[in-house]
Each structure stands twice: as C-alpha cells, then as structure tokens.
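Just dropping this structure here.
Note that this complex is displayed minus one protein chain, with the remaining chains in position.
A and B are the chain letters, set down in written order, and residue numbers restart from 1 in every chain.
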Amino acid sequence: MPLLSVERLAKTFRLHALGGLAVRGCADVSFDVDPGQCVRLAGPSGSGKSSVLKCIYRTYRPTSGTLRYRAEDGRAVDLGALDDRGVLALRRREIAYVPQFLRVVPRVPARDIIAEGLWALDGDVAAGRNAADAVLGRLEIRPTLWDLSPVTFSGGEQQRVNLARALVLRPRLLLLDEPTSALSA
Amino acid sequence: MSVRELARDAASARGYNFAYLDEHSKREVRRRLLKAVAIPGHQVPFASRELPIARGWGTGGLQITLALIGPDDVLKVIDQGSDDSVNAVNLRALIARTTGVWTTSDARDATIIQTRHRVPETPMTAAQMLVLQVPDPEPLRHVESGETRRRRMHAEGDYSAIWVHLFEDVVRWGEVTAASGYPVRVHGRYVMDPTPIPRWDVPKLDRAETLYLFGAGREKRLYAVPPHTAVEPLEFDDLPFAVEDFGGARCRRCGSARSFLNASYDHETGERSYVCSDTDYCERCAATALLSGEAP
Partner (left out) sequence: MDTVPALLRIDALTKIHGAGCDACVALTGPQAGANVCPRCGSVVACADVSLEVQAGEIFGIVGESGSGKTTVLRCLYGDEAPTSGRAYLAPFDEGRADLFAASPQRRYYIRTHLLGMVYQSPALGLRMDFSSGANIAERLLVVGDRHFGRIRGRARALLERTEVPFARIDEPPRRFSGGMQQRVQIAKALANDPPVLLFDEVTTGLDVSVQARVLDLIRELRRRLRVAMIVVSHDLGVIRLLAQRTAVMKDGRIVEVGLTDQILEDPQRPYTQLLVSAQL
C-alpha cells in the first residue's frame, strides 16, 4: 500500500488582475510513493516540479486530481481536500517540506530554528535542543554556527539548516525542493 | 402642656410643619432610605430639598434626621466629636425648634445621633440610629472622572481602579495613605465611602448593632449600612488595615488611652498634648476617673 498516491494532479493559477489569465503549474501528474521509498521528480525549470510538492504540502490548492495519503493512524486522506486543521496536524508530525530557499526569522539561532518544530509538539526545551544538535552534527554544520542566525550562512549551510529543520521531526514523508540548487558541485 | 409641646406649637404657629420638611419630602427620603437599607452600601439618588442652610453644611444628614425624627425621639448632634461646635449647635437648634424634641449631649440617651466626621466612642445600640453627613459619597471620585463610567463600575463590581490606587500607594509610600474616608466593602458587594471619619472609627461600622444612614445633600445621594452587616476596609492580605497609633498618649482631661485623640499645642510653651475628640465620652470618662480615682 503506497504511502502517497498522486492521481492526475493538476494545478492552474488564475490571475484575476490580468483578467483571469490562467497559468499552468502542472497537469495530469500521477505517481506513487511507498514507505521508505525515494521518488525523484526530474525535469527542466518551469515544468511544475515545485508545484507538485507544494500541492502535496498544501501550500497550493490543487485544481483537480487526488492526493491520497495514508496517515500514521491508518486513515487515508485526500490532501487536496483536507481541511486546514488536518493539514496543520500532518505538517506538525508527518509531512515535512524543505523549500528551495531558506526564509528565516533573523536573530533566532540555528539550533532554535531547528528545534522549534519539536517544541511545538511537547514544549520540552532540552529534548528539542538535543535533537537539533544531533541533526546539526550529522549534517556536518560547524558547532560554532549553531548559536548564530543562519542569515549570514553560506548557501550550502542555509540549505542544510533547512534540511535539519525537516529531519528533526522524523517525518514519514519528506518533500525536498531543489535540494542542491544552492550548493556548489 | 409640656415645654416640648409648647415649642412645637410655636413652630407650627409660625407656619412650619413638624420637622420643617413637608410630609411629601419626608416620604421621598424615607422611601429612598428603605431602598438604601435593602442594598447596603449602594448610593441611592434622591430629590434633595433646599433648606435654610447652605449646601456643604450637612443638608443630607439633616434631611434624613428631619424625615425620621418623631416627637418622642431624643436628639444628639455632633461635629468632629463635639456637641459644642457652631455647626452642631445650629443644626440642633433648627431641629429642636421645629420639632420640640429633647436634645442631649449624652450618647447613651439619644435615639438619633447626627454626626459629621466621627462615630461616637460610646458603642451604640439597636434602639439608636446614627445619621452621617456626607460631603462626597463617591469612593471612585479620585480614580475615575466620568460619572457614567463610575456607575458602570459599581454595577459590574469593577473596583480595579481603586485597588490600583491602593497598590500604587504602597509602592510609593510603603502603606495605604488614606487617613480618613478609607474605602470599605459593604456586605461583600459595594465599595462605599464611609465619610471622612478617621480610620479609628471604621471598625465600628462592621457588624454593628446600630443602623447607619448616610446623606449627601449636595450630591443628592443616600446610602445605608443595616445592622449586622459586614463592612471591611480594602486591604492587602500581607498589609492589613490598621487604626491610628497614638504612641501611648493619653487624653489630658480624662486620661483615656482608648479613644481617638486630637493633638493640640500650647502656644506659649510649645508643648503638645492630646484631648479626646469625642467631648461627651471625655466628660464621662473624666467624671468616672474622678470618682474611682483611676484612669479609664
């Protein structure tokens, strides 16, 4: 039973200021993701890869198609049709999204940014910090940076903070948007 | 015909109704007083009449006394504890001349005592009434300038503004600085201004035998504390209300150490001495001391 089953997903943007101009994000996208499996969406820039990820994460509202996701409690939900409350619950624990760029609050240290997701679950400050430190270590970010705001980090370091923020939650579904675009070869 | 009846007849011969006020005015005051007694501490508006004394000189208290007094009552009037001050003398004269009632300075004999700014030292009984003259009935006057807002605060029991003032007092001075007119909570509900009586007198209002009636003529408000009603000064749990401390001083005349004392200075020697504020109490104490050879 796949973890996620995308069927004929389509996203079209309607720009009202331009007379209702339709801009296509993606069309007729279908694929399955099994638990533990890594699926790569490849294609040229503008082909809709980000749109697919954002539809799954529900940053975009899909125009049509279904996104059948098997949640941890066993239920199958259509992510596109799920209510806000349900989406937020899944985002807290199960589905994580790593954006292409890091958009962060300044003045907040990297380890706090990463631990925030865990703190939102149970408020245990110490445990959150420890988990954040562990992930920072695994991603080989220098410890001297841990208490600094990522605003001054290099592109690669920022991407790794992005990744750490998602990984620390131990999600069942990880969505990575152009994870290497900001990195040197 | 008794002397009293003669006096009464003389007054009516000059065209005065018994106790000066017409019967309708008395009824208005009595009705409002009933409401005031039914809602302890709550200010009841009333149609305050014009009197032959100016506003600010006790017209509220006077109207209560005139509305309630009967031919068999015995009247005492004091001002700052003294029967002899000009105001007390004039008020007493007006009431006596239009009613013919007996007047006295002995707090034990009076049935109605009208007072300004003091509660008699002699404990009062259930057969007596104390009528207090009120300059300004509103305990919220310093904390909120809008009348509509004040009424709403009383209605909602929102006394946070007073409490903040008390808090700020303690922050600035280490204690609540109100020396007289200390705000009190009546029957657990309304906050009331007990008039400018000293702190010394505030405990006398709590669960007393006597009916306390308050009249503000200029502001046109009446309020009451029925017998056996809780009257609690607003205080912090860790800073309890305390009465004045005279540091062991005694009254120069009667030797009392258990009454509210006024300080006075000898102009020539500069020496400070204390005298009881309540003259009636002082005289009786002095007489008792004389007879028994002991200080009270």
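The rule we apply is simple: contacts are C-beta pairs under 8 Å (C-beta built on N, C-alpha and C of every residue); 3 or more make two chains touch, one makes a residue touch a chain.
Computed from a predicted structure; not experimentally measured.
Although it is not drawn here, the omitted chain touches the following shown chains in the complete assembly: A, B. Of A:Q37, A:T59 or A:S154, it is A:T59 that touches the chain left out of the display.
When the omitted chain is restored, the residue from A:A10, A:L41 or A:V87 that touches it is A:V87.
Check A:A27, A:L41, A:V108 or A:A134 against the missing chain and you find that the one touching it is A:V108.
In the full complex, chain A makes contact with the omitted chain through residues 13, 15-17, 54, 58-61, 77, 82-89, 105-108, 116, 119-120, 123. Although one chain is not displayed, chain B still touches it through residues 152, 155-158, 160, 163-164, 167-168, 170-172, 235-239.
Quick note on the criterion: only the chains that are shown with their structure count from here on.
Per-chain Cα centroids separate chain A from chain B by 76 Å.
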